[in-house]
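Just below is one structure, and these are the notes that go with it.
Yeah, one chain of the complex is gone here, protein chain that is, but the others are all in their spots.
The chains carry the letters A, B, C and D, assigned in the order they are written, with residues numbered from 1 in each.
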Amino acid sequence: MTIAPLVELRAIKKHYVINKSFLEKVAGAKKQIIKAVDGVDLQIFNGEILGLVGESGCGKSTLGRTILQLHRATAGEIYFEGKCINHLKGHDLRKFRQDAQIIFQNPYSSLNPRKSVRQILSLALRSRGLKDSLEQEREIRHLLSSVGLAERQIDNYPHQFSGGQRQRIGIARALAMKPRFIVADEPVSALDVSVQAQIINLLEELQQEYKLTYLFVAHDLSVIHYISDRVAVMYLGKVVEIAKTEELFNNPRHPYTQALISAIPSVDKERRKNRIILEGTVPTPLNPPSGCAFHTRCFLKLGQICETKTPELIYDSMGNGVACHYVKA
Amino acid sequence: MRAVKIVERVLATIPIMIGVAILVFLFMRFTPGDPVDLMMGKDGNVSAQEVATLRAQFNLDEPIYVQLFDYLHKASQGDLGLSFKKNRPVIELVKEALPATVELSLVAVVISLFIAIPIGVYSAVKQNSLIDRASMGISFLGVSMPAFWLGIVLILIFSVKLGISPAQGRIDYGVGLDKVTGFYLLDSILTGNFQAFKSTLSHLLLPAITLGATLAAIVTRVVRSSMLEVLRQDYIVMARAKGMSEFKVVVKHALRNALIPTVTVVGLEIGVLLGGNMIVETVFGWPGLGRIAVEAIFNRDYPLVQGVVMFYAIVFVMANLIVDILYTYINPKISI
Amino acid sequence: GTKAASVEKPAATTLNGQNVDPNATITVGLSASVLTLDPANHRDRNTETVIRNMFDGLVTRTVDGKIVPEIAESWKLNSPTVWEFKIRKGITFHDGSPLTADDVQFTFERILKEGALGNNLSSPRKGLLGPVTSVVKVDDFTVQFNLSSPWPIMEQMLPHQQIVPKAYVEKVGSEEFAKKPIGAGPFKFVEGKLDERIVMERYDKYYGGSPDLKPVGLAQAKTVIFEVIPETSTRLASLMSGQIQISQKVPADMIDKVKADNNLLIKSAEGTTVTMFQMNLKQKPFDNVKVRQAMNYAVNIQQIVDTALGGNAVRLAGPVLATSFAVNKDLKPYPYDTAKAKQLLSEAGYPNGFALVIDTEADLKTIAEAAAADLQKVGINATVRIWDWGVLKPLLLKGERSMALTTFGNSTQDPSDFLEPTLKAGGGGNYSHYANPEAATLIDQAKISLVESERKDLYVKAQAIIYNEAPWVFGYAMKQTEASSKKIVNWESSMDSRINLHDVGILAK
Amino acid sequence: METHLRSLRLFGQNLQAFFSQLKKHPSAWLGGIVILLYVAMAIIAPLLAPHSPIGTDLQLRLIPPFWQDGGTWSHFFGTDVLGMDLLSRIIYGARISLLIGFLAVGISVLIGVVLGMLAGYFRGFFDEIISRFAELLMAFPFLIFAIGIMAVLGPGFGNLLLALTFKGWVEFFRLVRGEMMVEKTKEYVEAATALGVSHLRIIISEILPNVVHSILVLGTLRLGYMIIMEASLSFLGLGIQPPTPAWGSMISAGRDYMMTAWWISTIPGIALLILVLSINLFGEGLRDVSDPRLKRG
Partner (left out) sequence: MLQVKDLTMVYETDRGKVKAVNGVNFSIGHGEVLGLVGESGCGKSATLLTLLGLVPYPGKITSGEILFNGEDLRKKSPTEMRNIRGKDIAMIFQDPMTALNPVFKVGEQIRETLRIHGLMQEQKGSWWSRRKKQNHNERERVMELMKEVGIPSPDERFFEYPHQFSGGMQQRVVIAIALACSAQLLLADEPTTALDVTIQAQILELLNKINRERETAIIMVTHNLGMAAEFCQKIAVMYAGEIVEQGPTDAVLENPKHPYTQGLLQSIPRISERKQRIEPIPGSVPDLATLDETCAFYPRCGKRTKACLLKKYNLEDLGEGHSAKCALYS
């Protein structure tokens, strides 16, 4: 890779600590740590869409939020355009936030129900430094039309919109900051098929128009396949495989990825092949299994090594990485 | 872990009690008005020397912090001092009055719940029916009436006009109740004294209704709205889809869930109920803590006020503790 | 055990020519709780009311306030400061032990000596014994009271002290005694919670009580119960519904209602508590006698007595009770005369009146408001402020308030323990800070004189002075009003508000 | 300036929408109208009252209401023990009762909301301290506190307010703190953070508007409670002092006459009942309207 990545994560960890009460400590309960993100290395390149998949609770949202400095990482460093942004404060932080924005999954809770579209967007514009009300007005109208909303809805409140339209407002809000990088945290999961298609298309168009870079979180693999340039697969706080989209879908290497891909129900007859059905459920990040976290469900388990040694994410020459003892062997 | 949490919850009440003790103490000491003056009555000749003797007797001549430490020290050993006015140990006075108050409050709570829960459930099931509207209307009245007014009106109707209910007191003299626990209802059951039970109950009803009216009104509303909420849930449809009868769906599946918010509200309202005691006990001449508290405050009977308030706080904290523990049983998702 | 010992009386006895039920229970509604059952450990009228049914004193009062012998058979003055009392023989306490001079001496020593109640406690009743310094036993049935100075009201003050059994109190201690009191009165203690109800039963070996209070003998009723019902309307509701037969304190406005009830009777007696407006002479404008007189003309006390109090009070011309032997009958109440009041105000330099706050307690609120309304009519901008007595009293004594509507009790009906505290410099109830040397001398002289006519002369003079100087707006003495069921026989309201149930019965069915 | 105007207009629209929703709630609407009438009555009391509210005249005492024997039209609702006109006193009494209610609730809201917002948002030590203190206050029955303060400081308007608010804020604190903690986790707050909006701004202009409704609902319900509390304190002789006309003290002053002159206590009692009832109806309506889950149909 010669191009410098736009975002680079180095051994990022985010642990949530559940404090125990004094007496419980006395009674022998230990401090519980949820290892939501547990050592992720990742590079996101300018202009690409990096898809992020994984089961619920594996730390996708946490990762996205950590990148955006919505909370501080427990360990590791985050670089944005080569600058470490871990400890940004005040003005620098605000500056960074113009560059990096987020779109949320839930179109209901991500918009302040007591604010009209105008208020929601002008908040963003003011943060960007656009204070003049006339300019704001013009900008807001522009934003609305670019996400496909009618300008006359400018003074409407979120509850007056459908789910898809709300998602568009959320997108407009993120765009208002003129960001270069957007974390899209399952932006279409809550939407209907037909609306989902509309939003995906919109996100794609905007990406091209504004030269955006996305970290696109989703659990629907067909969507990921459709939109991403590269895909990272997470399992229990770690990235287990990362590869170019076609590569990943045609030739998944990590057993977990294989299972995921085989589980995609397809309309097309020819793609319906044998399923790999994984046993059991995702272990909790409170008490992750030792070694390779996937070994409890793995159908390719090698034995001892999987239970004791954590496999590292190894990249091949193509920049595709996988973390599995089996694949290495 | 549940046991640990319960222990912890119990221990957590200790600092609250200490805080309450200090707060009441300071509160009373910064009161204008000399307790000794009140102690001596309004008329008659009181010499300055007599006053001084009394002040010394009750430690009132010491600096406040000395009094406070003295008080806390003794309180921790269960000695709450002597009542200024009654010259008797506060603990004894409180012990005498506590069962009356607790019995009244408990019966009030029980009556309100027994009335409120079925009505609330029925109103929710028959939403917008005549009965629903009527019961909501009545429950509004319940929260809109000052307790003392309701009490007087009840006395006028049931004691004076109809003569079916005594206007005051806890029990008729002469029914020969042996006091075992101080809770007359319980005692009369324990000793199998039916007459005493009847007498106690007839004395209890009016004050308990007066005291419980607000709670009943609030609980009705809470039960109704949480039932409405619960009845919309998927698991209700699921229960129906199992082929369960509507009655069982409502009583078993819905009510149990609707009780969860109800328990919380009851916990919060217990404070209000205990506060209402003071009024109701005064109106009905009920020999409980509330009446003592009011008298003691007016008499500047510091030790008694402190003692009574402490016990109020204990009763309140205990009631909440019980509610909290109950909550964990009703709501399996929470372990305190 | 008590029941077996009691001798059953016949089915009905006669009292005042009516058949009464000897097994009856009389229930009395009290307006406040009882503080203790130890006669030496309180300073509360209400408590005394209850206790006196279990304990007898050396002497007692008739309902109209006359002193008659009770435990004492007779007494005499050995010198102006030495009184000697002969004690009736054959009196027993409820535990059967005889009452002797030892018990009497013990009773008074308990009150006089500091710390005599145990636990370092002293009796709050010491003040009621005035100059008495010691009580000594002369023989088994004679005791001698030694005083530090002559005390003409000695007899009047003695009913406030009741005799307790020495042996028993010494054995069980004061605390236990208060829980299981034993006296020599007509009723013995059965059970009781002070805030709730006190039950007593007839004492079957009672000596019969004062020979001057008929009928002499055992109590008429078998059981008496005192129920504590502080809330007035509840108390009356209980009376109407038959839960109680006698109710303390009936407010003036309820009297007609009670009278209208066929089953109830109103009983009233002249009262011994004086209600008056005390004006602070230390402050303007009441340093001016004309203003004070104007106030007396301006407040229509007569109307207050007639309407707001429903006639249940006796208007007083001066400071002294109308029933007192020493009342100055020449004094006529200041007439209601607004013109005169205004004129006096102008003369004093207040043609446009002034602003005034009348301080008082909750009980007297109505009266204070009525007076304020009257004062408004002569241009005085009067308002009322209600205080907690414990807060108000120190302020009044410090002279920081202007005018207070208060009461002061005079159960002896003798001016000596009334004028001294209220109208002599330094008195504990002198909220007007009145200090007339001439009047003070007269009061002092009367206090130690033992010749009644001489005392009366001195007080009459003092009253005249006070009347003219008008440190108060002279008020009234509230009547003692109680209500009873018509079934109650031979009970009258007592001036000193005591409820003596010894002679009271209930009609047999 | 223009933005302010616009936000004002928006607020107006918001309010309008809100009221049109409320209109569908007939009992709440009725409650609201009655409250307004009471407020109007309080404001123009001098114009409405036929007599002075503090004019005593012992000649005219205890006149029954006009429909009873001995009643007169000039004293519509009769007179009290001192011959003061009940109707006039009730009309003037609305001033005190409403003022007490609004001020007591207002102050409680102010304290509770500010502390609750800060505690719920920032948590930590500050939260710990305030929450403990609130818990401590919770352990006291409201009335004991109020009685204590009134007995200590003596009756009076200011002291009454102090007594009512001393513990009154706790409930608002707990409510707001709880709501704050819920709202804080919502994504719109995160979105604002991602836009670089400061904490204070997030609290005030993002979150506050979302808790306002709950505060309003609790506020109205507490309004009735406070008015009743004043009456209860009056019952114990600690409320507003006569002759100042306040319903609480009127009711309690008349209670000894319930058997002879029922109207002295009962008519102000009914006035109070109607007001509190309306307030509660209105509050309940507010709750229904602001809580979409409880909407009918």
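General remarks:
What we mean here is this: a contact is a pair of C-beta atoms (placed from the backbone, for glycine too) under 8 Å apart; a residue touches a chain by one contact, two chains touch by 3 or more.
Just so we're clear, the structure is a prediction, and the values are computed from it rather than from any experiment.
Note on the undisplayed chain: of the listed residues A:H225, A:K238, A:H254 or A:H295, the one touching it is A:H225. Within the whole complex, the absent chain has one touching residue among A:S194, A:Q208 or A:S317, and that is A:S194. Of A:I78, A:V282, A:L300 or A:C324, it is A:V282 that touches the chain left out of the display.
Touch with the chain omitted from the figure is made, among B:S76, B:S129, B:T181 or B:S245, by B:S245. Not every partner is drawn; the one left out touches chain B at residues 233-235, 237-245, 253, 256-257, 260, 330-333.
For chain A, the residues in touch with the chain missing from this view are 55-56, 162, 164-165, 192-198, 200-201, 219, 221-223, 225-227, 249, 259-260, 262-269, 271-272, 275, 277-278, 281-282.
We adopt the following convention: only the chains that are shown with their structure count from here on.
Once the centre of each chain is set as its mean CA position, chain C and chain D turn out to be 45 Å apart.
The mean-CA centres of chain A and chain D are about 49 angstrom from one another, to the nearest whole unit.
Residue positions of chain D with contacts to 2 or more other chains are 151, 154, 255, 258-259. Residue positions of chain A touching 2 or more other chains: there are none.
On chain A, the positions that touch chain D within their shared complex are 65, 68, 70, 93-94, 97-98, 100-102, 104-106, 109-116, 119, 122-124, 127, 133, 155, 170, 173, 177. The touching residues of chain D, when paired with chain C in their complex, are 55-59, 61-62, 81-82, 151, 154-155, 237, 241-243, 253, 255-261.
By the touch criterion given at the top, residues 232-233, 236-237, 240, 251, 253-254, 256-257, 300, 303-304, 307-308, 362, 365-366, 369-370, 372-373, 383-388, 391 of chain C touch chain D in their complex.
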